[in-house]
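The following block contains the structure, expressed as structure tokens.
One protein chain is absent from this view; the other protein chains keep their places.
In order of appearance the chains are A and B, and numbering begins at 1 in each one.
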Amino acid sequence: MQQIHVRRGIETKARRPVTALPKFNLSKSAQRRYLLFILLVAPAFVLRLTTAAYPILQTLYLSFTNLNLLANTNEFIGLQNYPELADNYGVQASLSFTLMLVVGSTLLDLIVGMLIALLLNAGFRGVGFARTINLIPWVIPTIVAGYAFRWLLDDQFGLLPYWIHLVSGIRIVPFISPLFARMVVILVHVWKDAPFMACVFLAGLQGVPLDLYDAAKVDGANAWQRFWGMTVPLVMPLTITMGLFRLVWSLGSFDLVYGLTQGGPGVATSVLALQIFREGIMFFKFGFASAISVLLLLLVGLVGIGGLWLFRKADVTY
Amino acid sequence: MIKSQTPRLARFKWDSVALYAGFGLFTLIVLIPIYWMARSSWSNASDLIKLPLIYFPTPTLKNFQTLITQVPFFLYLRNSLFFGVSTTLATLLVSFLAAYAFARLQFPGSGFLLWALVLSMALPEVGAIVPLYRLLRDLHLLDKIAGLILVLSSTLTPFTVWVLVSFIKQVPYEIEEAAIIDGASLPQVMWHILIPVTLPGLVTMGLINFINAWNNLLYPLAFTTSPTAKTLSVAITEIFAGYSPYGKPWELIMTVGVAMTIPMVILVIFSQKAIVRGLTSGAIK
Partner (left out) sequence: MSVSRKLSRRQFIRLAGATAAGAALAACAPATTPAPTAVPTVLKGGKVRIAVGGWAEQNMKDLLAKTEFTKKTGIDVEIVLRTDTKETELTRLASAVQSNTSPYDVIDFEDELTTSFSQAGYMVGLDDLLPADLWDDFSPAMVDYTKTWSTLNGETFRVIHNWEMPYWFYRKDWFDQKGTAIPTTWDEVKGMGAIFTDEAKGNWATIDGLTKGAFLNVYLAWVTLQAGGNPFDVGPEYKAALEYTYDLMYTSKALNPASLQSSYDQQNSAYLGDKIAFMRQWPYFGDVARNDDNKAWFADDKVAVGLPPVGPGGKGGSTYAAGWGFGIVKTSPNLAEAKELFKFLVSTEVAVEAMKVGFWFLNARKSVLAAADPDNWLVKSLKMYTDAGVIGVRPHHPRFVEALTIIEDTAAAYLTKQSSLDESMNQAKDQLAKLV
């Protein structure tokens, strides 16, 4: 063994958590443990505090100013930015579509993800191939997917409108119809994210003991009943966790809309992240952009809290 | 289980047909956009605007050539690689240390701290973009890859910590204990015991973080203006928006898209299992 200085005392304290010791009289080894803990988590926490926690506070502060680099203004204006949020057609439209996108794509993600997982769970020739290509939508950069679909759906030279025209004679122009454009954004979102859900569901499905299924078969349950009565409840906590994550993550969705529609037609497919980017990074209206950010953060908070509450309620054990 | 012959066959066939139909549909939906992108990258620009559509245009490398000569492609590539690798290493380092602390050193408040850290994952990238812009400007890290590394490794740390904690917890403590009793210091325990054992987890998180950094658009887009710091993801948006004031050179856009996607696809083919394990281990607790 190497000749190094030995840490005394740790071996005896190793497994017992430090709970009983009074605050002012920590034994040396406990102190060392504490110090060690702080040392080890410091980098991570310093990083998070300086680039996440503090900036959020700054965002909040900036939202109370009218800081605008191009117009050279920088005054504290209290809550004046907020009523303007309600007045601004861009923010209004982004808020409503962000919600539509988040709810719509998450629901579809869960459904499609489950379907894909069922497919990948089945034993058939080619399942390995399926599992591999399943990850491609996840791994492709979102902006590339956005542009690829924009080109795929081009009304003159895109593949899908071309086929639709061949088959039905109808010429569709997806990106000038607000309804179509929104549907396209939601569906491409699902294309991109469902595979990830599928992986998670697959792991969940594979964790379900097979004899449970066999027992149910003996009892006479058909595939549909087995699915709803057993698979779904067993995978429910996973579903809710993933659903929650997807909901929260997609609130900040930016890349896809930026590439696919740039928020058009008009502002029909604009999302909050896009507005923040536009007002902040393109127009340098830092104060106003921060107000929109606060709105987004509030939304994230609400959804997060709502989801956690839901999670507590739906706690399933088996 | 006694079932009559005919219903069983009937059920089997139907299941099978549905299964293979589903498989076929799935494959088409996933691969058609990819093929469309690839086709546009290896065909002449004039072939792309011919009707009826040419499904299999004669391949040409002209677009790649254009890309390499007209755009500082290799510079962007270098930036993306540097950004990806550095962010991954930085994140892994910071996260591993923290994960060890959370996994092995329990305190009354440590659970809460971990929870708070993981919860910060919910913060959208764009949420604090304005203060981050000013922070980087004040640190003189604006328009530098180092600035991007700083911001993105911070963003990726919570999830990495979360996953690594579960990986480390799976390692029985006895091994470490034995080493400590034998006189090993903490760095040695980490280096000689823990890292080799949790290597699969580290590799997995390394892959996932690299993919995230490679694909990341918002930070480079917001914080960089010169080609020495821009990444491929910004390059593709520039070709879309700024290359020509008259339209969008789809063949070039798709070429950059292909250039960005191929490394990722190769990565995925060879490490699919590792990635899936990492993604799901965090979720399944």
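Odds and ends about this structure:
Throughout what follows, a contact is a pair of C-beta atoms (placed from the backbone, for glycine too) under 8 Å apart; a residue touches a chain by one contact, two chains touch by 3 or more.
In this text the structure is predicted, and so the values were computed from the model without any measurement.
Among A:37, A:64, A:149 or A:175, the one in contact with the hidden chain is A:175. Interface with the hidden chain, as seen from chain B, comprises residues 46, 49, 51, 66, 69-72, 142, 225-227, 238, 241-249, 252. Listed for chain A, the residues touching the missing chain in the whole complex are 69-71, 84, 87-90, 155-157, 169, 171, 173, 175-178, 262-268, 278, 281-283.
The rule is simple: only the chains that are shown with their structure count from here on.
Residue ranges on chain A touching chain B, taken from their complex, read 1-7, 10-11, 14-15, 17-19, 33-34, 36-37, 40-41, 43-45, 47-48, 50-56, 58-59, 62, 115-116, 119, 122, 124, 126, 130-137, 139-145, 147-149, 151-152, 154, 156-157, 159, 162, 191, 195-196, 199-200, 202-204, 207, 217-218, 238, 241-242, 245, 248-249, 251-252, 254-255, 258-259, 272-273, 276-277, 280-281, 286, 289-290, 293, 296-297, 300, 304.
In the complex of the two chains, the chain B residues touching chain A come out as 1, 16, 19-20, 22-23, 26-27, 29-34, 36-37, 40, 48-49, 51-53, 93-95, 97-98, 100-102, 105-108, 110, 113, 117, 119-120, 122-135, 150-151, 153-155, 157-158, 161, 173, 177, 180-186, 188, 211, 214-215, 217-218, 221-222, 233, 236-237, 240, 250, 253-254, 256-257, 260-261, 264-265, 267-269, 272, 275-276, 279-280, 283-284.
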